[in-house]
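The other protein chains are all here in position, but one chain of the complex has been omitted.
Lettered A and B in written order, each chain numbered from 1.
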Amino acid sequence: MKHKYHKGLINGMASLISIVMGLVFGFALLLIFNPRYALPGFGNLMSAGFTSSEKLAKVFYQSAPLLMTGLSVAFAFKTGLFNIGATGQYTLGAFFSLVAVVQFRLPWWAGILLAMVGGAVMGFIPGVCKALFNVNEVITSIMFNWISLFVVNLSINNMPLLLANAWGAINKDRTAALTSPKFVAYNPNATIPKAGLDQLLGSNYMNIAVFIAILIALIIWLVMNRTTFGYELKACGYNRFASDYAGINAKRNIILSMTIAGALAGIGGGLYYLSGTAQYTIVKSLLAMGFNGIPVALLASSNPLGTIFSALFISFIQVGGDLLQPEYSREIIDIIISVIIYLSAFALLMRGWISKLLMRNQTENVNEELDDSSASDDAAESEESAK
Amino acid sequence: MSEFVIEMLNITKKFPGIIANDDVTLQLKKGEIHALLGENGAGKSTLMSVLFGLYKPEGGVIKKDGQVVQINDPNDANRLNIGMVHQHFKLVEVFTVLDNIILGAEETKHGFLQKKEARAKVMQLSEKYGLQVDPDALIEEIGVGMQQRVEILKMLFRENDILIFDEPTAVLTPQEISELMQIMRNFAQEGKSILFITHKLNEIMAVADRVTVLRKGKGIGTVNVADTTVDELAEMMVGRKINFTLDKAPATPGDPALTVQNLVVGDKHHAKKKVNNVSFTVHKGEIVGIAGIDGNGQSDLVYALTGLMKPESGAIYIGDHDITHMDVRGRNDLGLAHIPEDRHKYGLVLDYTLAENLILKNYYTPSFQHAGFLRFDEMYRYCDDLSKRFDIRSSQGSATIVRSMSGGNQQKAIVARELSLQPDVIIAMQPTRGLDVGAIEYIHKQILAARDDQKAVLLVSLELDEVMSVSDRILVMFEGEIVAEIDAKSATAQELGLYMSGANRQSRMEVEQQ
Partner (left out) sequence: MTSNVIADILSGTILFAVPLMLVALGGMFSERSGIINIALEGIMVIGALFGCLFLSVVEASGIGAAYSQLWVLGAVLIAAVTGAVFSLLLAFASIQLKADQTIGGTALNMMAPAIAIVLTWVIQGQGQSTILIPSWVRITQANFGITAGNGFLERFIFKSLFLTTPLAFILLIVAIVALYKTRLGLRLRSCGEHPQAADSVGINVYKMRYLGVSISGFLGGIGGFAFTVAAGSGFQSSVAGYGFLALAVMIFGNWKPLNILGASLFFALFKVIGSYAGSIPFLPQFEGIKSAEYIYLMLPYIVTMIVLILTSKKSRAPKAEGIPYDKGGR
C-alpha cells in the first residue's frame, strides 16, 4: 500500500500548490484593481470564515450542498463519466424535497430521501442514453439540465401551495419560507434540525446538514475503495473493454454510476432548500451550485475524502469574498477559483515530476527493468494502445 | 567519397530508467540490403526512429555520404531521402489511400490541394514497382497487404532512396513475404539502400547482404550474411544457444473440452460473414493452433468463443454445457480462461495495481470478498504467490500500478491470472506478442504444462513459428473459414502458407475427419 499512500499525498500537495498560486494571483488582482484596499481586502478574504462564529456557520451552511454536488461530479469522474448534469439533478432534488414537506407534509428526512430519488432520476436518464444508445453523457446532461429547470418551474407555478404567497408573503416568484410562522404551524418538521448548533455558533444558518454531507462522503469513499461494487465501477471507468472481458456488466454499471451521481446531487438540493434559510426562486437560468461541484471535484482529484476539504475551502473563500465589497466586485472570487482550477493543470505536470523523482530513487528496480526490458516495444505498444 | 551512404556512429539514446541504444554503430552501404537483428526490446526500432528523426539521440553522430548531418524531425530525414515503413502502420483510417500518401508532402497552389498531379504520380509509381493500390479507397476498408503497399508508396512518392522497413513481414503470408523480398531486391538493384529490421532469422538469410545484431541496447557486431549461419546469428542475438524446438511430450487427448459447431459471426457493415460456418473440437490434453493472416476472422472467432461478441448462429460447448448465448462470467465460471490478443485493451486495467488486476476474474468469489467488502489481505497474499510462481517483476510488488510495468511482465501477469484460475479450457491469442525470447520460452512452457495437465488449449497466433512449434494440431483460417487441418508434426511453412493465403484448401471432409 506504500505507493497508494504516496499517490494521495502527491495529489494533495499538487492541489495545495495550485491553491497557493491561485491565491497569490488573486492578491495581484486586488492590487491591480484597487491597490489601497488590497492588503486588508486579502486579509479579510483569508480570515473572514474564522472571524466570527456566524461566518463559520455560513461556511458550513454553504459547503453542505457544495460537497454533495462535488461528490456527485467526483463519483462520476471516478467511473469515467463527466456529470455536467449535476445542476439539473440538484434542481429536481430540491423540487422533490419541497413537494415532500409542503404538499405532503412529510418530515425533513423524507424530503431528503425524495430529493435523492429526484436526483437519481435525472442521473438515470443520461446513464441510459449513454449505455444503451451511445449518446454522449455530456450532451444528454446539458439537455436535461434545462428540461429539469423548466419542468420544475412549470410544476411550481401550477402547485399554488408551494408558493410563498400561500403562506403569508406577497411574492409568488419563489417557494414558501419554511420558517414563516404560518408554515411552521402546518409542518414543524420540515426543516433540517439544528441540534443546538445554532445556539453554539449564534447563527440561524447552522444545522446538521454539513455533517450529513460529510457522512455521505465517508460512505462514498468506503464504497469506492473497499467494496467489490466500487472495484467494478472504477474498472468500468478506467477501461470499459477490460471490464467486458472480466465479465462485468459495463452497461449496468454506467447506468448505476450516473444514477448514484444524480442521487448525490439531488441530496444536495434537498439539504440546501430544506434548511429553512433558502427559498427556491423561479428564474430562467441554471442554478450555479450544480456547476460549482465541478471545481470541488477537480481540486480534490475526485477523491471523496478530498472533496470534503475542497468544498469547505471553496465555501470559505466565497464567504470571504462577500467581504470584498464594496471596494471590489464579488466576482473576483470566481476569478480566483477559476485560476486555481486552471493552475491545477500545472499541478498535474508537477505530479508527474514528483513521481518520476521517487521512481529514480529506487535504483534496484531500474536494474530489474533492464534485465527484463522490453523498452522500445513498450513505446510501440503505448502507441498501439493510444489508437 | 565514403563507401557508406549512411553511418550511425556511437549512437546513444536514453529514456527514463532505460538506455535503449548504448553506443551503437551501424553503417549502410549504397545498394545493399542491411538487416538489423535483435529480439523484442533490443533497441532496433529506437535506432531507426533516431535515423528517421522521431527521436533525438543523447550521443553519437549520423553521417550521410561522409558528411555529418542533423536529423531533428521526419522532414529532415525526408530531405536526406530517408523513408520508413513502420511496424504499426501510420495511416489515417478515415482518409483515402491517396490522401495518406500525399499527407505531409502535398502539392499545393496558394494553399489549395492539387490532387490531380499527385494521383498521376502515384499511379505511375504503383505500375512501375508492381504495388497495386486503389487510390480512392479508405484505409479502414482495405486489407493489411494493401496498407503496407501504401506505406511503401509513401516513401517512393517522396523519392526516398534510403528505405527503412520495420518488421514488415509480421502481417504477410509466406508468399507475400517472398514478393516483398523481390521488391526489396529490385530496389537494391536500382541503387536504393535498404535497412530491414527483423527478429526472423530465416528472412535475413534469404534476402540480406549484411546484418548488424543488437542485444539489450548494445551493438554486438556486423557480419556478412554469406559468412554466417542461423545458429550463429541466434546466439549473437540472445547471448546463449537457443533451443529452437520445444521439449514436447506427445499429446494424449482425452474427452472433448471445447466444441464449436457451425459457428457464424456476422459483420455489421458488410454482408460477408467474419466467421463463416466454423466447426472444430479441442480435446483435453491437446493444443490446437489456429494459423492465419491477421484479419481472417481469428479475432472474431475468439471473441465469440469468450463471450465478447454475439454469434449469429451455431453452437459452442464447454464439455456438455451449451455456452453459445451465455454471458462472459458464466463462461468463466465454467472453466474458460482467455489470454487476450491486446493486453492493454482487454487484458488489464492499466491504472489498477497488480493485485487488483490479478483478481479481475474472481474478485467476487468468497476468497476475495466478504459481504461485498474486498478482502485485501487475501488479495495481497494471492498476488505475492502468483508473482513468485510466475516470476512477475514489478517495482512495488502488489501495489505497483500495472501501467508502469514492462510489456513482458504485464503479459506474465495475465498468463499467471488465467492459468491460476484452474481452467479447463484456455484460449490464448497472441500470448507472446512483443516479448523477448526468455519470456516467450517461459510462456510456451506454461502452456505445455497446462496441456500435460489435461487442460485443453486453443492457441491463436499470427506467428507461424509459434503455431508450428507449440501446437499438436493446426487449423488454418482464411476469410472466416477453416480451410485446412494438419498434424503439427508433419506441417511445413510452405504448405501452411498456401492455405493461409487461400491458394489451397482442403475439402470439408478432410477437415472434419480429424
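As a convention for this text, contacts are C-beta pairs under 8 Å (C-beta built on N, C-alpha and C of every residue); 3 or more make two chains touch, one makes a residue touch a chain.
None of the values given here were measured: they were computed from a predicted structure.
Considering the whole complex, the residue from B:3, B:93, B:255 or B:487 that touches the absent chain is B:93.
From the set A:52, A:136 or A:165, the residue in touch with the chain omitted from the display is A:136, counting the whole complex. On the side of subunit A, touch with the chain left out of the figure occurs at residues 33, 82, 84, 129, 133-136, 138-140, 142-147, 150-151, 153-154, 157-158, 284-286, 291, 294-295, 298, 326, 329, 331-335, 337-339, 341-342, 344-346, 348-349, 378-379, 382-383, 386-387.
In the full complex, subunit B touches the hidden chain at residues 15-16, 52-55, 73-75, 78, 84, 86, 90-95, 99-100, 102-106, 108, 111-113, 154.
By our rule, only the chains that are shown with their structure count from here on.
Centroids built from CA atoms put subunit B at 45 Å from subunit A.
Residues 1-4, 226-229, 231, 234-235, 238-239, 241-247, 249, 356, 359-360, 362, 365-366, 368-381, 383-385 of subunit A are the ones touching subunit B in the complex.
Every residue of subunit B that touches subunit A in the complex is listed here, in rising order: 15-20, 40-46, 49, 87-88, 216-217, 306-308, 327-329, 332, 338, 340, 342, 344-353, 356, 360-361, 363-364, 369, 372-374, 393, 395-396, 399-401, 404, 406-409, 434-436, 438-439.
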